[in-house]
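Left out: one protein chain. Kept in place: all the others.
Note that the chains are named A and B in the order they appear, and that numbering of residues resets to 1 at the start of each chain.
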Amino acid sequence: MKLSFEKSVAGREGTEIPATGVKEKKTDDLLDAKFLRKELELPELSELDVVRHFIALSRRNFGVDNGFYPLGSCTMKYNPKINEVTSSLSGFANSHPLQTEKLSQGSLQVIYELQEFLKEITGFPSYSLQPAAGAHGELTGIMIAKKYFEDLGEERKNILLPDSSHGTNPASVNMCNFNSVEIKSNERGGLGVEDLKQHVDKDTAVLMLTNPNTLGIFDENILEICKIVHDAGGLVYCDGANANAILGKSKIADMGFDITHLNLHKSFSTPHGGGGPGSGPVGVVEKLKDFLPKPVVGKKSENYFLDYNIPKSIGRMKAFYGNFSVMVRAYTYIRALGPEGMREVAENAVLNANYLKERLKKTYHLQYDRICQHEFVLSDKNLPNEVTTIDVAKRLLDLGFHAPTIYFPLIVKGAIMIEPTETEGKETLDEFAEAMEQIAKEAKEKPECVKEAPLCTPVGRLDAVKAAREPNLRWVSKE
Amino acid sequence: MDESNVPAELKYTKGHEWVKIEGDVVTMGITDFAQHSLTDIVFVELPEKGKKVYAGKSFCVVESVKSVSDVYAPVNGEVLEANGSLEQSPENVNKEPYGEGWIAKIKTSDSGELENLMDSEAYKKYLAEQEH
Partner (left out) sequence: MNFVPSTERQKKEMMDSIGIKSIDDLFVDIPEKIRLKDDLKLPEALPEQELLGELEKISSKNADSNSHSYFIGAGSYHHYIPAAVPFLIKRSEFYTAYTPYQPEISQGMLQVIYEYQSLICILTGMDVANASVYDGASAMGEAMIMSCNITKRKKILVSKTIDPQYRETLSTYCWAHGAELNEISFVDGGVTSLEELKKEISEETAAVMVQYPNFFGCVEDLDEIGNLAHEKGALFVVAVAEPIALGILESPGKFGADIVLGEGQSFGNPMSYGGPGVGFMAVKEKYVRQIPGRLVGATEDSEGKRGYIMTMQAREQHIRREKASSNICSNEALAALANTVYLSLLGKNGLSKLAELNLQRANYLYDKLIELDEIEKVFSGKIFNEFVVKVKDVNALQKKLLDEKIVAGYDLGKDYPELKDCLLFCVTEMNSPEQIEKLIEVLK
């Protein structure tokens, strides 16, 4: 399909800009000639050109609203439409972040009450909603830990991470000048407690753990793990990416964690928008609340206010107060669910995952065969004719499904990580299972149809090597 | 896997680097086995000239589409020259791992270490063990 630039027709316009309506001056008098732009190569299109262009592009994309999207660790649940309506209400969408608190009571109420909801859901007494995404929340959390140890006057250099961790974890560690130390998983897919004991010492600042982890397993030793780290004076961080499995079933703070981030765009149904925006609130235990980024939202009698009085705060992580319109969506969702609904989310997410796992393990290799939480990880180990995970993923696209997360976590070779979420019905799970079974059969009987997939998509498998060796990262005018 | 090409005249490390020794200068790259397991190399992060390197420590990086792999120095010493042509043609590491795909020349500070390297027979045996 052509690029917008390639559809451009010189002289065509897509909008009409009003006249200035005030007494004008010469542009040259208002700005120095040296700073005036000489050329601006933007496309020239009519409104209809633009509409058709982006509608055509949208038809070459796949979202949850198109079909089943079992992308592991990404919690691609349905995004209720009411979220979009509420977040677009003029009072929220068209209010300026620097208008006075008095003029912002509605926005501040949403932020404040969302803080309160997240406190109740996770058990942490303090929250900041400023971080813009999960990885940003992680970075915030690690900075809080850094500040905490600075404040104690302790120099601790190491952050421990399981070998199944998200790549954002070690990268956050690096940005804050800590060292990453890898801890091995045990044979049941949990954190290796013995290996942990060997690595925990007075240099341990933080253990970062995703619980339930990226294998979809709730770490049954979580209480002991947190105690080991606490006994050595360290903190335990929960990557809350997988919180969907435990909403209303268990509180992250009760497990012994000191810091957590949540992903509003996963557990709390805010759409991911093709890559973002997300929102990554950070919750902490009492002793860490003085280090949260500022401002947080407080309430005095009936008035909400921005609280900048956090003397030991790490500072600011971004402009203003966080991704506010994402917060409105999460707030709407929580109020739609209520307490029972929240628990039912977790229960049905876990039920769906186990149902699918039990069925698919008959066809595909399952490395950790035990009860899972929100997701489970298959592999290509048993597939014949050198059919691999990538082939399975691509063939699923032909059959009308989004592919699972593949080749992650790294500790399962050829991983196929499946997270169905609670918003899918049994028939959808059955259809997906049939597709997976069909692919396994094809792998045996006509492997070329799997290896050549996808055939029904706008483009076939793309040459990633060419893309990397000869980077073409922008359109360039031929003239 | 296909039989890897292991030239007899070179020495090898456990990290799958090859080494050609000429006096106190060694030329090195990654072996045929290594390039094959990494798949298509799309970028080589070359070491700077004059960089001090330490045997067994990473001193440059090769990237494929889906992975990043450290290249370890076979000896202690200093980088004399890096193969600048790889900036334009990283695929040479795949095509000719022992020729145009060489990565760096290192001046060794201690030639005694060279004795720790494997000869081609030992490396072939090592590869066979890796298979199992």
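Some notes on this structure:
Basically, a residue touches a chain if its C-beta (ideal position, glycine included) is under 8 Å from a C-beta of that chain, and two chains touch if they have at least 3 such contacts.
Treat the numbers as computed from the prediction; the structure is a model and nothing was measured.
Set against the missing chain, the residues A:Ala330, A:Ala393 or A:Ala440 yield one that touches it, A:Ala393. Per the touch definition above, the residue from A:Ile217, A:Val296, A:Val392 or A:Ile416 contacting the chain not shown is A:Ile217. Here the missing chain is touched by one residue of A:Val285, A:Val326 or A:Ile416, and it is A:Val326. Think of the hidden chain as still there; on chain B it touches residues 42-43, 45, 61, 63-68.
Here is the rule we go by: only the chains that are shown with their structure count from here on.
Rounded to whole angstrom units, the spacing between the C-alpha centres of chain A and chain B is 38. Those residues of chain A that touch chain B in the shared complex are 407, 464-465, 468-469.
Residues 40, 42-43, 63, 65-66, 90-91 of chain B touch chain A in their complex.
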